[in-house]
Structures are given as structure tokens and as C-alpha cells.
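The structure is given below, and queries will be raised subsequently.
All protein chains of the complex are present and in place, except for one that has been dropped.
Chain nomenclature is as follows: A and B, assigned in order of appearance, with residue numbering initiated at 1 for each chain independently.
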Amino acid sequence: MVNRKFIPLIVTCCLFFLLFGIGSIQFESFGTSRVFFNLLTDNAFLIIAAVGMTFVILSGGIDLSVGAVIALTGVISSVLISQYNWHPLAVFPFVLLLGTGFGAAMGALIYFYKLQPFIVTLAGMFLARGLASVISEESIPITHEFYDAVSMFGFELPGGAWIGTSTIICLLVLIAAIVVAHYTRFGGRVYALGGDNNSAALMGVPLASTTISIYATSSFLATLSGIVYSFYTFSGYSLAAVGVELDAIAAVVIGGTLLTGGYGYVIGTLVGVLIMGVVQTYISFDGTLSSWWTKIVIGILLFCFIAMQRVLSRGR
Amino acid sequence: MSNATAVLQLRGIHKKFPGVHALKGVDFTLRPGEIHALLGENGAGKSTLIKVMTGVYTRDGGDILLDGQPIFPASTGDAQALGISTVYQEVNLLPNLTVAHNIYLGREPKRWGLIDWKTINQRSRELLKNYDLDIDVTQPLSSYSIAVQQLIAIARGVDMSAKVLILDEPTASLDADEVQSLFRIMRSLKERGIGIVFVTHFLDQVYAVCDRITILRNAELVGEFEAATLTRPELVGHMLGKELAALEDRLHQTTSESAAAPALTLTQVGRPGTLEPVDLQVAQGEVVGLAGLLGSGRTELCRLIFGVDKKQSGTMVFQGKTIHLSSTKEAIDLGMGLCPEDRKHDGILGPLSIRENIILAQQIKQGWWRFIPRKQQNAIAEKYVKDINIATSDIEKPIEQLSGGNQQKVILARWLASNPSLLLLDEPTRGIDIGAHAEIIKLIRQLCEQGLSLIVASSELEELVAFSDKVVVLRDRRKVAELTGSDIQPDTIMRAIASA
Partner (left out) sequence: MNAFLSNPQLRRYLWPVAGLLLLLLINLIISPEFFNLTFKDGRFYGSLIDVLNRAAPIALLAIGMTLVIATGGVDLSVGSVMAIAGAVSAYLIVSGVDSLTVIIAGGLAAGLVGGMINGLLVGYMNIQPIVATLILMVAGRGVAQLINEGQIVTFQHEAFSFLGTGYFLGLPFPIILVIITFVLVQLLMRRTALGLYVEAVGANASASRYLGINARAIKLSVYCLAGLCAALAGMIAAADIKGSDANNAGLWLELDAILAVVIGGASLMGGRFSLVLSIIGALIIQTLTVTIIMSGIPPKFNLLIKASAIILVLLMQSPRFQQQLSSLMLWRKRHG
């Protein structure tokens, strides 16, 4: 018998293959490794952010500040690089540190003042976007040879697929996240928090440090996602990445993670993003369907997965 | 008992909360290799004592000695590290983690810095075999029954080097077979020299496994007894605060014998797992007392009558009509009311005002569109504040700011305002001060004189004797006796509760 806890993940994977299969049958050049790896390349930043969101949602929380943190990262990096002539390799650790601190502060507010994650991270979102627009309302281009080198770096796979820097970073993040989630005590504590706060505390899980670390991790990954995002755009803009937090949440849910926390897998989130990517690719291949169908389909998928989780947890 | 043979000793433990002195110098001694029952009615101080032992609360006075050494557990983690493990009725493990992960959470063995799942699963499997459990440890905990989960919790606790194992109401949601297998495990742990504290309200179970018994009442120690020499009636007497020998025979003044028409008749009403089928008749203007210890089925019976839970068997006739309640709304429309046992959780609407809390039942009876005008609301609220003496300066005060006794009076007022013909009061005097207590008893008497039928569940025998026309005794979710007239005396009730 298949372990019950894997059912949502299996459904997610089947759905991906089904959608990819339908596309491949309908369009000649759809079912190629190039299209598949383009899904990774195009959505690398989303995958990184969604992995962070996975930890938050597994613990029973939510982080609405992700998109804003991405934008803020881009703005700070581009200002430091273009106006203060910092080297990108000096900028990245700096913004990652800032981002982690930002998340830790949100986590601390949530834990110590018993505030709801949703409203605290909402304030965080306003704060990050606000800071970004105070620093610059204009889009700031990044011109630096390091960025050129980054965009040139990569290698080609047989079949014409290209693996670039963003894809490599994204895959490394995925591996690291899987190890952390399933093979470290911190990972266990994240699941424990999502299972039952009280029991977790009675079993000796340190709630304060775990909560703070979870939101710090999410913001760290959002910042990293912001850096990767700047590799695509070569610029920093305060209005960039609007609504990415919603895409990330949708990817996590479609990836089979229970929104109430406690059940789910990091790898599912990857498949969740890929499903959303396939839908988008299919719609662009089709040509007659318009882009808004993406949102509607994602909404329907969200509904189906939430309903399925409801049924599964009722049977439990 | 000398210190040398005690694994855990508590001496003169005090614990105070704002307005409540929850433990008044309680002693407790646990020997290694014994099963020691900790008994007492609700509010006696058992759960506070356990929380002091396990580091949830810090004591305000007294000593805790573990193997003769004073200890100061500041958290459950602390207590656990010292060797004191606790298993609660609602299993405090994590339903979403695997069985093995639950057993090893917080002390996962590692290999190359990463959690070694293979070892965890293998060790868990072997560990659980000692508990007669041969299950797939990689499944989430939630896929197993409460009984299995409880054994897993015990296994975790004992495996973390427990010297003392506290079982807090572990049998409340188990069936007979599951209880027997739990007892088997308890006995084998006892043989390994572990001291077990067993909290339960099933007296049969106390006698089945326990060596000694400590009884608390009203935050004080009643005494420590050998199970073999303490008789059942003595035990009940200690718990309820009445020495059998000291009971003076008082004749119950019988009111007008049940010439009145029956208001409510239950025939074999029950619900599997909750309450065995019960027969019960309540006449117009009669007070029926429900006696029994905590968990005996008093609350369950009240909930079935009021439609909070649906009855699964039997028939219920209310004022001549056969009724099948599917919601409490129907019960309210028919003219019933229920003051629930857990006032805070099921009774009061904390942030709402006294006025709103009082008029709510009547409003619901009238329907949402027939709003009670504010003036009338004020009048109703003022009337009851005055009539039943609710101590407040202002009817607009949120009810959560009142004392327990006054909150209870507001809930009573809520139902009285709805003009019911049958009122169910579940432990109406619990957790309230003596003055309010007396007033509520007086009120109950007045109400039945006005022709209201009442069903009152209480663990205070004096109280039941004082106002009941008939007392129904429940034990282990079953009706065991019905007393009327001169039979309504504390000792007869007690004998019925204790009868094996």
C-alpha cells in the first residue's frame, strides 16, 4: 500500500506529467528537454522564493513579504553596484545578511507578541516596498562585468537545453533545502511546529528560536531570489516582482503541502512551480488562449488541491 | 516512608494563582516500582500538582526531591531531562510526524551530521516490540488509534530514561481491551522499577492496578492510603469530603410527590461510546439531581438531552411530544436551557457585555429579525442583575471581567430570561466562591417552586441532598441507581456511586 502521506505529492507529479504529455502530443517542439529546462531557467527565482515559503507554510505560517523583499534586494544591490561601485560579490553577502535580519525581526514579532504571521508579514511587505521606493522610484540599471560573466556562464546539455547560473543556484538551493527539511533537527522542528504548537513545546522544541529561524530562512531565500532575479533583469526596481508571494504560495499548495502546516515536501514545491510553468508554456504555445487563463487555471488548481487535502485530512 | 525508598517526594507544595490558592501544602511520595493513584474531583488540585511536578508551573513553596535531591524543573523539557515523563489524555505528540520521529524528536541519532533515519526506524521498531506493538513506524502518528498513540507516548517517555512516569487520565478515551493492554504495560514498567503516577476517575481501574492512593480535596491533601485496605465507600467519602461514619442521618423533606405531569421522559436514550442507554423521568416542577464522579456520564447525559450531541438510540418525550433534536436551537425553541460544565469554553461570550450575554438566549428564541429593543434589553439585564444579585457596576462590562460566580449567574440569567420550562445545570456551583454558591442553591429552590423542571448535575452531595426530589446516580457512563424520598441522603448516594 502506498503511504498515505505521499498521496498529494504523487497527484502533483502525475499532474505535471499529464500536462507536459498533453503539450507534447499537441505541439511538436513541446516535449523537449529544452522546454523542460527553460521551465527551470525561467522560474529559478520563483523556485528559490517558493522553497522559503515551503518552510514557512510547513510550520503553519505564511509570508506575504516575499515579492517585496525581492524588489528591495534588487534596488539595494543595483544602487550599491551602480552608484557606490561596490563589487557584486561584496554586495551579495551584505544584502543576504540584511534580508535574513529582516525575516528574523518578523519572526520575533510573531513569536514574542503573539501576532498573526499574515498581518506581520503584510506590514513587512509594505515596509520592504516602502524602503525600496524611498531608495529609488526609478528602475536602476546594473552594468558590471561580473553580471555579464554571470549571464555568459553555463553549459549546454545535449538537446539544446541551457543550464545557466540561475538554474545552478536554484538546484543547489533545492538540494540544500531538502537536506535541511528532512535530515536536520531544524527541519524536524519546522514540521513539529506545523503539527501542533503546544505538543511541540511539551516535547522540547524551542519555539522562539525555531519561529525566528523559519522567517529568517524565508527572507534569506527571498533575498537570494532577488539576486537571481537581478540576473534576468540587469536592474533593480521597487515595483518589480509584484505578487510573487502569491505565486509562491500557490506553488507550495499545488506542490502538495498542507496550508495548515505539518504535511508536505520541498520537492513538491519544485513540481508545483513546474506545473504553473507548464500551464504558462502551454498557453503561449497555443497562441489562441490568452495569458489570463494562467491565473484562472492556477486558481482552479489551488481549489482542487485544497479540496483534496480537506478530504484526505477528514479521512485521517 | 523514609526518603531513601522514595523516587519522587513532594513536601508542603504551595501554588497560588491570582485569587486562587490552588495547592495548600500538599505532600506526595512516590516509591520506585509502584503504581500510585492520584485522585480528587475537579478543582481538587490534581492537575496543578502534576503541572508543578512536570515543570509547567513553578511552585510557590515546598520542596520536590528526586532520588533525595532537590530539583527545580523550569519546563517540561527540564523535567523530562531529570527523568520525569508525562503522558496526557489528549496525547501530546505530533500527529503529522512519523511514529519513529515522534519517539526520537529532539534526540535524533546522527550520521555524518545528518539525521540517521535508518537507525531511528529500526530502534523504534524494536522499542515498540517491548510494548506489544508491531506497527509500521514510518507512518504518521495520526494513522493509529488513540490507544496506540498513548503507548507510543509512554514508550518515548520511558525510553528517555524515565524514573517517574505520570499518566494523566490515560484511559478516558480507551475501550476495555485497550485499557487491559495499557495495564499490562504499566505492570511491566513497574517491575522495571519505574514509579508511576496514575490519574484517573475510574475507581475500578484504581483498584485494578494501583498499590497506593493519594487523595486531594479543595487544594489540600486528604491522605495517602494503601489500595488494599481502603474500601470503596471510604475512598468516595474522602474524595467528596464526607466521612461515612460522621454522616448524620437527615431526612429529606419530600415535596409534592410526582403527581405532576412528566415534563421529560427518556426511554433507553444513549449514544455508543458516550453513554449507555438511560431511562429518566422528570416531572413538572421537579428537581432531578445527577450524581456521580467526574466522567461518570453526567455531562454526556445533559448534552444528549439538549441536543449538543445527537442521541443514537431510544426515545425522548418532552411535554407530551416525541422529539428528535438535531441542533440545540430546536431544544431552545422547545423551552430548554443548558448551563454547560465548562463555563469559559462553552458558556460565556467573553468580550460581549453582560447585557448581551443575558439577552442572547431569548433573542435566539425570538429569531434574529425580531430584535429585542435596546431599552427592553437594558430592562431585562437590570432585572436579573438585581434579582439574582450579579455584582457589577455596569451591565455594559464585558463578562470576562466578572468573577466565576458572577459569570455563572449571568449564564443562569441568560436562560431564565428565555423563560424555559426545563433547565439543565451542569455543575452550576463549580469554581465559585461560597457566597455565590449559597445564592445559586437558593435560586434553584425558588425556580422549582415556580414550576420549572430542573436537572442538576453536581459532585457535591450536600448540594444534591439539599434541593433534589430525585437523584439519579451514574457510574462509568451508566445509570446505576435512582433514589427518591428519604433515600436521598449523602451516604446512600455515596454507596451507589461506590458500588461495584
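As a convention for this text, a contact is a pair of C-beta atoms (placed from the backbone, for glycine too) under 8 Å apart; a residue touches a chain by one contact, two chains touch by 3 or more.
Quantities reported herein were computed from a predicted structural model and do not represent experimental measurements.
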| item | value |
| --- | --- |
| Among B:338, B:473 or B:497, residue touching the chain not depicted | B:338 |
| Sole contact to the chain not displayed, among B:20, B:71, B:317 or B:364 | B:364 |
| Option touching the unshown chain, where A:47, A:227 or A:298 are the choices | A:298 |
| Touch residues of subunit B, complete complex, unshown partner | 306, 308, 327-332, 338, 340, 345-353, 356, 360-361, 363-364, 366-372, 394, 396-398 |
| Residue numbers in subunit A that touch the chain omitted from display | 62, 109, 112-116, 118-120, 122-124, 126-127, 129-131, 133-134, 137, 246, 249-250, 253, 259-260, 290-300, 302-303, 306-307, 310 |
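Just so it is clear, only the chains that are shown with their structure count from here on.
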| item | value |
| --- | --- |
| Whole-Å separation of chain centres (CA-atom averages), subunit A against subunit B | 47 |
| Subunit B - residues contacting subunit A, complex | 75-77, 80, 86, 92-97, 101, 105-106, 108, 114-115, 117, 138-140, 142-143 |
| Subunit B contact footprint on subunit A (complex, rising order) | 3-5, 179, 182-185, 188, 191-192, 194-196, 198-205, 262-263, 316 |
